[in-house]
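The complex appears here without one of its protein chains, the remainder shown in place.
Here is chain A:
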């Protein structure tokens, strides 16, 4: 069940330019599912910051988050120390990729940048455990932003694109997807809205799930800050923090 916890920081590593991997201890770690996020409180900030679960170690009761310095909040988060510091967080938040309900042999994973790649790593790990074949396409702005390529490689075929061509293929994830010739059962995408729009258009005939981002208030479903309109009736909406962040690809109208 969702609750507010003080999480012990087990380790804190810089893994790419301005990008950090932090391992946190929580008895609730085993309850965290791929696609879910935690909502982190920071001193001197009124609003909590949503950050995805990037991996879970059930045995150690730990889980990983990966984030990039974007503004003041993530900068403060990057200055936390392993050992002494605790993080005040609400968890587990939101919906998850419903992989236990899906019949699938081959999954396409499409991740864009810091918002997209971390949650999909936990998803890829979980799919691998179920014996699902995985093809991953990861997009970054530039070479210095690339992270986790090696980790994805261990789970299946992995392709990287950078917008400026400084690493992997030059261009967008959609350019790589065009070249792929494999049959997939489902795709799972997470990243900037523009990328999600392009990917859902491109894979229109495929079944898929996407994960959305929005500026949040409460993060638990009370304030209506984070709504997204529904395709079947745009006068109705769902909350990204509670009904999402993971949605069936055809369910919502992307902003």
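Here is the rule we go by: a contact is a pair of C-beta atoms (placed from the backbone, for glycine too) under 8 Å apart; a residue touches a chain by one contact, two chains touch by 3 or more; residues count from 1.
Heads up, the rule we're going with is that contacts and distances are computed from a predicted model.
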Choosing from "cytochrome-c oxidase", "Transport permease protein", "Dihydroorotate dehydrogenase" or "ABC transporter ATP-binding protein", the absent chain's UniProt record names it "Dihydroorotate dehydrogenase"
Could you tell which one of A:28, A:41, A:104 or A:227 touches the chain left off the display? A:227
Residues of chain A in contact with the chain that isn't shown? 1-4, 45-47, 73, 214-218, 220-229, 235-237, 242, 255
